[in-house]
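The structure that follows is given in the form of structure tokens.
Some chains have been omitted; the remaining ones sit where they do in the full complex.
Each chain gets a letter, A and B, in the order it is written, and its residues are counted from 1.
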Amino acid sequence: MTLLIKGGIVVTADLEHRADVLVDGETIVAVGLDLDPPAGAEIVDASGNYVMPGGIDPHTHMELLFMGTVSADDFEWGTKAALAGGTTTIVDFCIPDPGQRMPDAFRAWEEKAKKAAGDYSFHLAVTGWDEGTSADMAEIVSKGVNSFKHFMAYKGALMVDDDVLFSSFRTCAELGATPLVHAENGDVVAGLQASLLAAGITGPEGHALSRPPMVEAEAATRAIMIAEMAGCPLYVVHTSTREAHEAIARARARGLRVYGEPLIQHLLLDEERYRDPDWLKAAQCVMSPPFRAKSHQDSLWAGLSAGSLQVVATDHCSFTNEQKRMGMSDFTRIPNGTGGLQDRMRMLWTAGVATGRLTPSEFVAVTSTNAAKILNMYPRKGAIAPGADADLVIWDPAATATVSAADQVSRIEYNVFEGFECRGLPAKVYLRGGLAAEGGQPLVQRGTGRFVARKPFAAT
Amino acid sequence: MTLLIKGGIVVTADLEHRADVLVDGETIVAVGLDLDPPAGAEIVDASGNYVMPGGIDPHTHMELLFMGTVSADDFEWGTKAALAGGTTTIVDFCIPDPGQRMPDAFRAWEEKAKKAAGDYSFHLAVTGWDEGTSADMAEIVSKGVNSFKHFMAYKGALMVDDDVLFSSFRTCAELGATPLVHAENGDVVAGLQASLLAAGITGPEGHALSRPPMVEAEAATRAIMIAEMAGCPLYVVHTSTREAHEAIARARARGLRVYGEPLIQHLLLDEERYRDPDWLKAAQCVMSPPFRAKSHQDSLWAGLSAGSLQVVATDHCSFTNEQKRMGMSDFTRIPNGTGGLQDRMRMLWTAGVATGRLTPSEFVAVTSTNAAKILNMYPRKGAIAPGADADLVIWDPAATATVSAADQVSRIEYNVFEGFECRGLPAKVYLRGGLAAEGGQPLVQRGTGRFVARKPFAAT
């Protein structure tokens, strides 16, 4: 089937220009001025709108068993929410169960992901180290995964120590893979949690108090220095503090390939949420790192325009109200996570582009292209160029909507952005040439998504 | 006339992919896989080579009256040297004579530039301030110049004080223009020059001693802070020190639009040159800022890959041996400047891409695209996209050459890179669709170049 998107402003990370986009089957075949429609082509009028690459969310958790419960959105509903919001590809964290080998976990994730409506790729979590781990990592790389996640928090569960970090980072260097870190000092968090509970602080405000900014600054700084000694790049997920951002910027200025990923939540929401008198509303906002004081937000926005922070993600890991209530008497038992896949692009456009903080090209860079480049799926994903997958969003900068859980795709009952007014919405979303969402409604079925294999870089 | 460049790897700042480029007249009309040649099209085989945007050198001085003498390369020979090296556009500094109004200087520069073989644009220098200056700047902007240069050094000649800087920067903010600074503390330089001469140090080594790294670090820091208070972006030309780079990186991480420009000379040459026992060889290297200790080079390279430094320039301002000898008994009278236009791209490829420090896309970014974006001539210049000027370089990564003044285009007798082995050379260079150089030889006549008007950005 052939599709010609005409009359829009094509915006990529590199360029904003008036052009038509011609799609043949799943692939873009031409980008140019006044392209002639091939016979039988469907013609879509994009005039007055932007045409941009489908969004990529480099950080999601679908159907994740975490803190004793399974997150509410599986690959079907998560990717449908993503598509509704303009995101055509997610990169999900494949996390082995205790004792499980990576290849087995990978197979389990392949299985779960068969439900996906949108495209997906995986990061693999390194949750321990034994003689076989390095061979497991090589096997995983051969399957099309070039990035490995390390939790510096969640003591007693996923957390790994510096020995594992250093071993794994050096293996990444040999494999041409990129390590990712959840940067919080889990020992300090555990210590603070214990004393807060002992002091009778059991509500969601305790969650923020147990994870102060310094907890993240320390871990990010440590991971960067260990990566420098290991000779590998580093990707710091959910960078939420000024201090972590500055550590990343300093490392980059002395030549390290270090990346930082603010979440849309941290860009827009602040720690006041945890003092909401309505327990449930506060608990819905419990995620790690917690929302921060407003003073951190300016630094994150500055990083996006300066290029010292590269990608905006969601850490989408949704839990229902019932699940959140597991922690009613103990904040450490509130499942950590919120939604966001449907909201990321519209919220960032509203608060970033509509306000003049970011250009449309910078918006594309941080929502799609940079992730594709850093994770090595570019230009198959993240590009509008001949040969690229025809993942496209027709973006209407004048459209408005109010965020509401009532009409969201996600399976949970709330939305932390509830009531925000958005200006700028995805009108139509194409996944590999097919119309996958329109007017915020997903149109494709479960199983439509495909795995995106990502090769390693050259070893360092 | 129609031209089809087939079979190469098209490399832009954003993307490296196999594609053909179709040119109609002066303009690129299509980029795609296996494009069909229109009837009568000339077909150029680029297989095995890269196809990239023509280089842009954002910092040159053609036929400049400076230190009482006129630089040796005028617009004809300078742009021919540029074309021979793959650079299709230069941005030259229009510097008013003492007492001359900007519009008059602009007309004088227009006149001189009529000789140009390659395309050109101008920055205008602000060398003083009176009631009319701000109106002059507005007039200049209306003529297609959106960037203004400020010398913080050259006391008694071009140097301006902080009052002029702040006035001009605020005017830039109102006009949507970008200020540039030559960042050296001219008062300190003058003081050090006087004492060195008084101490009997008259040779070229005195040039470096009179302009230590701190002289630049201070001025760059000061200009950044003044720009922050004025609410405008800032472009720091010839950033040569780690300290200046770090000041730029820190400013960017707190949200400022500050840019830094290393010269190819500072990336590769060091201060040992000034201790050459051959006076003339040392004097040939006299430029400001001087070459630095090697420890600064790593920081500059890191900035290019991190994005905290954006462009590589030459500050091409060539003086003959005879001119250099004006300062035989006094280093302060050695005309400041070297060549470089023919060497910038081949030297950067050799030391940057061939060594793995930079990717080909990063090479394009720092030699062409970033300058075009920052100076607002993108995507007319710096892009390979339909509608862009057909300024193209067919780059042969396997070709080699040894730098030698004997076969250079520039009118001077020496080359500071003499003897360097290059790997990676421009095979063919097209200027607006016409073959402008081949095998390092310029093929176009004086007068072929055109002025590139650059609009202001939105006022801030």
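Just so we're on the same page, contacts are C-beta pairs under 8 Å (C-beta built on N, C-alpha and C of every residue); 3 or more make two chains touch, one makes a residue touch a chain.
Quantities reported herein were computed from a predicted structural model and do not represent experimental measurements.
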Homomeric complex, total chain copies (2 given): 4
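Operating definition for what follows: only the chains that are shown with their structure count from here on.
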Interchain centroid distance [CA atoms averaged], chain A/chain B, Å: 39
Residue ranges of chain B in contact with chain A within the complex: 12-15, 17, 19, 29-33, 245-246, 249-250, 252-257, 298-299, 301-303, 305-308, 369, 378-379, 383, 385-387
